[in-house]
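FYI, not all chains are in this one, though none of them got moved.
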Amino acid sequence: MRLKFPMVAFALEVAMIVLFGIFVKYDIEQMDLHQPNTTNSTEVDRYLELHSLFQDVHVMIFVGFGFLMTFLRNYGFSSVGINLLVASLGLQWGTFIQGIVHSHGQKFYIGIKNMINGDLSTVTVLISFGAVLGKISPSQMLVMTILEIAAFVGNEYLVGEIFKASDVGASMTIHAFGAYFGLAVAGILYHPSLRKEHEMEKSAYHSDLFAMIGTLFLWIFWPSFNSVIAETGEMQYLAIVNTYFSLVACVLTAYACSSLLEKRGKLDMVHIQNATLAGGVAVGTCADMPIRPFGSMVIGGIGGIVSVFGFKFLTPFFTTKLRIHDTCGVHNLHGLPGVVAGVASIVAIALGASKTSTMAMQAAALGSSIGTAVVGGLITGLILKFIVRGQPSEKNFFDDSVYWKVLKVTKD
Amino acid sequence: MRLKFPMVAFALEVAMIVLFGIFVKYDIEQMDLHQPNTTNSTEVDRYLELHSLFQDVHVMIFVGFGFLMTFLRNYGFSSVGINLLVASLGLQWGTFIQGIVHSHGQKFYIGIKNMINGDLSTVTVLISFGAVLGKISPSQMLVMTILEIAAFVGNEYLVGEIFKASDVGASMTIHAFGAYFGLAVAGILYHPSLRKEHEMEKSAYHSDLFAMIGTLFLWIFWPSFNSVIAETGEMQYLAIVNTYFSLVACVLTAYACSSLLEKRGKLDMVHIQNATLAGGVAVGTCADMPIRPFGSMVIGGIGGIVSVFGFKFLTPFFTTKLRIHDTCGVHNLHGLPGVVAGVASIVAIALGASKTSTMAMQAAALGSSIGTAVVGGLITGLILKFIVRGQPSEKNFFDDSVYWKVLKVTKD
């Protein structure tokens, strides 16, 4: 870490500044905000509304994802700290690469929409970070950010421009993609000692409460996440209402399943922190379709059930049999519910809820997202393992003191 | 807990889905958002503004109330976790029952206003939850949610439709109602061991800091709470400004009284966490009236004083003499300041600040809210005690490990 990390971080920031200096302008004229005696109040409304939704997503990224991962008792600094670092790089790189792809290599103008797209591309990396949390170095994470966002932008282009699939909440292109990408990287970086629970891989009472800060801000603002790129008006309204009802139903089924599956009917904090959010993912792909409130509730309820069962049965199976160790269980919060989202959108289209996409195109989008993620994740994992290197040794897994000046870690 | 809780939770969610499937539609046409070349920008503004205020209230419900109750050292999981569970059920049930009452049993259309009303009805239950915190099971809380919201909707109908009283911040119909409902339930569920302080009924240094997260988000967004159902424009503006000035004045009097009443002039975290919010309740009923900023500050200042004195003198009296144990002191934060709010509105009307309500109708509304709450709370308490059952035994009061998988609870 001595010099490698500062050099990588500096070099990436200088590269961003150079790329932005060459290619990026803000052009206010593009926004029609400058005309003093304008009649385009709708334009201004749209801008204000977008800024408000953008900020909600921003809270989700920095407070939501950052604190959600602080559940480990000795890895809180890295969770919230590397989350901030990775997101800050991702916002710049995501804004740049999406802009340059859409401008076909020309200079381009940026506004609030580009910042939103930068935020969204970054979420992909933060999801994958959850799968490798505690087992990867900061330098590796910076490189993974660059590679994953590039793969994300490629898949998004395929899904949106070629397949013309619907995915307003990006449950396939962000959540499923981020989860399977992270699992593929985690598979490459696997160490046999992870088979049985690592002695540092534990939560503490207060670290679980810190994680709930993340859960709650993610939960509260998820309707904004699913509606931020929706078309204005009707579709945006639908995306907000459907996500809201999916989430509330998901909470009840997640609690019920958690109690059902635990010894003596107790609740498990891991389920509450994560599975209560699965409803937001599960309804994401068809959130702007008129699926009726009870339809959202059914989808959200299924999301909560699937997620808890995933934590209980799939995660141990992945760890021991597939040699994939998923620290935060992102497969259960983002992967499985992302698949549910794709399937739900196919059912919704079959029932006539959309005229803009077809069942085949939705299936193609789901397949493309998972396929690109797995291939991209495997390649990225190999690059991190053999080219970037610097992965912490297994005895330093889940331990802040490797990367942070720590006085004394907590033991309760 | 083994099977009862999962069955109750599943059954309630299935019931909600069935009720929503039969009765609830979203009708975008009702919102006039769908006309592309519309001139109704005010309609759009209103929608955007409501969504923004709605989200503030949402933060108050999940982060505000959730973390405010984490002050107990060994009951943080339940505080923030059962808060999430109860609120998720309450949002569905509150939206449904308010809609069906107003539609007189017909199908009805829902939008952002219904979601706001769902949120508000839920707050009632979360306030009552504070009175019984640590002494009630999750299943009992789910049943209480159903019963209390039904009673709330009945009283709200009386106050708003029959008495036509003013109560923009719902200080009588939500805060006083929720407090006295909770106290009545707490009286029924009383156990003699609560007379002297339970060994688990203590805060810890960090649990008090977690609680401050709740306090601060409640404090910051209280102006949104008091203005979210105000009429647009002037009245909404008044509700925001008045609540703001009431809260800042309340902080100074609450700090002064806390120091005045404690040994050696020290400050008590319990007062700071709670009494600083009393100004938001106390000004709630007349917040949209032109009471002038200094009027708001007087009301808020009184709220802070009343609340601290309540914590110091009334709470011990309730516990030992009235056999009512109020865990969070909701009587001091919501009950007394709710009464202050009703009285303040009567004084304001006497001084000519409102033409839409009369002093008699305000007094009737206050009486109705407290009366309905006490009767409803007593009946609910009896149902919980003798029909639902499953209350934890007194040695398990205030202990997360009864309902949660907990590694080891904190001792500092």
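Per-chain residue numbering starts at 1, and chain names A and B are given in the order in which the chains are listed.
The definition used in the following text is that contacts are C-beta pairs under 8 Å (C-beta built on N, C-alpha and C of every residue); 3 or more make two chains touch, one makes a residue touch a chain.
Fair warning: this is a prediction, and the values are worked out from it, not measured in the lab.
Undergrad: With 2 copies in place, how many does the full complex contain?
TA: Assembly-level count of identical protein chains is 3.
Throughout what follows, only the chains that are shown with their structure count from here on.
Undergrad: Could you report, rounded to a multiple of 5°, the rotation needed to superpose subunit A's C-alpha atoms on subunit B?
TA: Roughly 120 degrees of rotation.
Undergrad: Given the complex with subunit B, which residues does subunit A contribute to the contact?
TA: 41-42, 45, 48-49, 52, 56, 202-206, 208-209, 212-213, 216-217, 219-221, 224, 233-234, 237-238, 240-241, 244-245, 247-249, 251-253, 255-257, 259-260, 262-269, 272, 276, 290, 292-294, 297-298, 301, 412
Undergrad: Show me the residue ranges of subunit B that touch subunit A in the complex, using the header's touch definition.
TA: Those residues of subunit B that touch subunit A are 1-7, 9-10, 12-13, 16-18, 20-21, 24-26, 28, 31, 33-34, 41, 44-45, 47-48, 51-52, 55, 58-59, 62-63, 66-67, 70, 76-77, 80-81, 84-85, 88-89, 91-92, 110-112, 115, 138, 206, 210, 213, 403-412.
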